[in-house]
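A single protein chain has been omitted; all remaining protein chains appear in their positions.
Take a look at chain A:
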Amino acid sequence: MNNFWIIFFHTYLSKLKTKSFIITTIITVLIVVGLANMTNIINFFDKGEGKDTIAVIDESSTLVEPLQQQLKASNSEIELEAYKDGEEKAEKAVEDGDYKGLLVLSLDSEGLPVATYKAMSISDSASVTAIQTGLQQIKTQMAAGKINLTSEQLAKLYEPMEMEQIALEENAKTAEELNQARGLVYVLLFVIYFAVILYANMIAMEVATEKSSRVMEILISSVSPIKQMFAKILGICLLSLTQMAVLLGVGYISIKRNLESMEGGFFSVFGFGDVPVSTIIYAVVFFILGYFLYATLAAFLGSLVSRIEDVQQMITPMTMMVVAGFMIAMFGLSQPDTPFVTVTSYIPFFTPMLMFMRVGMLTLPAWEPILGIVILLVSIIILAVFGARVYRGGVLMYGKSNSFKDIKKALQLTKSEK
């Protein structure tokens, strides 16, 4: 078998078999399953608590019934119970934990409802808000009744103004499509961001480990550094794709299963219902190109340090670049067509995230993403050629070397001086 493939499979299999990799994958799978079933989990815990009962002292004795109905209509689980033994005893009962709170209702001089809510603590804003909303509606109805408004007139008063957004550009995305795209792009941006940071880190560590354990000298005497570097990058790439495939598979299955029970819920907002194929293709293309760009950079930075402890310091600027790209992309999600985002999407280190975000959110002419891909390919090649030369010299360099000056030194080592 060719040396390239030996290193490729060795990198892939030995990383795949490490405990840390298996454990991280399992934990991530659990998190994905957990997130996908979040609503079920929340419901499960809520069911156990049962309904909240609130004691009500209604001085007008006309408010309890309508309020209870309002609460029911808004799906609130608050149960009201009329309390007859006076306020002091009711307070005592709340203190004893028999009731969640005490609501005192009365009518003011104009005949409109006034309420006081007493509870052990007022941190539970959810039930207060529910009660307040309910009472507000009762008050509106009562006030409307007082000035002889019919319920139709009232309904008209509160009817929201209709406004439709229509994009005039041909093929432009409708508001609904844009929402879907935003959700998807958001998720995929996160995937790209984490993958680039995680796996680029892994490569830098791998190279630095080989260097610091000095096994490198045997390796480079058997296989050319360039072959090694790319075999390693591809090996880790396959590893990352394996991990992604597991996560996406698990995520897809659990979301699919939940989707039926949650039609119209959280997930349809994120546009998982019908994903445009082109967006997925662009996501994969930009993910892989972004990975190669940062992986090559990480491999050559990793070859410059001689101790593992220095790796983080060395690749911090690179991580910063990924973070910056991610930040701009996040900002761009709400304003994808600002000139700033457009310009930065052509800077190679930002292209994977920004160009993908734009292509997902906007209707771009085909040449734009293609130009982005070409820019990425060219910078990967340049970085690979340059990186391979630094790598070759860097792996022979030992000592407390961790500055960017070493790039020059490493290049000098590979150059045969005349």
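Methods note: contacts are C-beta pairs under 8 Å (C-beta built on N, C-alpha and C of every residue); 3 or more make two chains touch, one makes a residue touch a chain; residues count from 1.
Here, contacts and distances are computed from a predicted model.
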Requested in this report: Out of "Ion-translocating oxidoreductase complex subunit A", "ABC transporter ATP-binding protein", "Outer membrane lipoprotein-sorting protein" or "TonB-dependent Receptor Plug Domain", flag the one the UniProt entry gives for the chain missing from this complex.
Outcome: "ABC transporter ATP-binding protein"
Query raised in the report: Of the residues listed, A:Val191, A:Val223 or A:Val284, which one is in contact with the missing chain?
Result: A:Val223
Report summary line: Filtering A:Ser14, A:Asn40, A:Ser106 or A:Thr363 for touch with the omitted chain leaves A:Ser14
Report task. Would you write out the residues of chain A that touch the absent chain, in ascending order? Result -> 1, 3, 6-7, 10, 14, 18, 209-210, 213-224, 227, 396, 398, 412-418
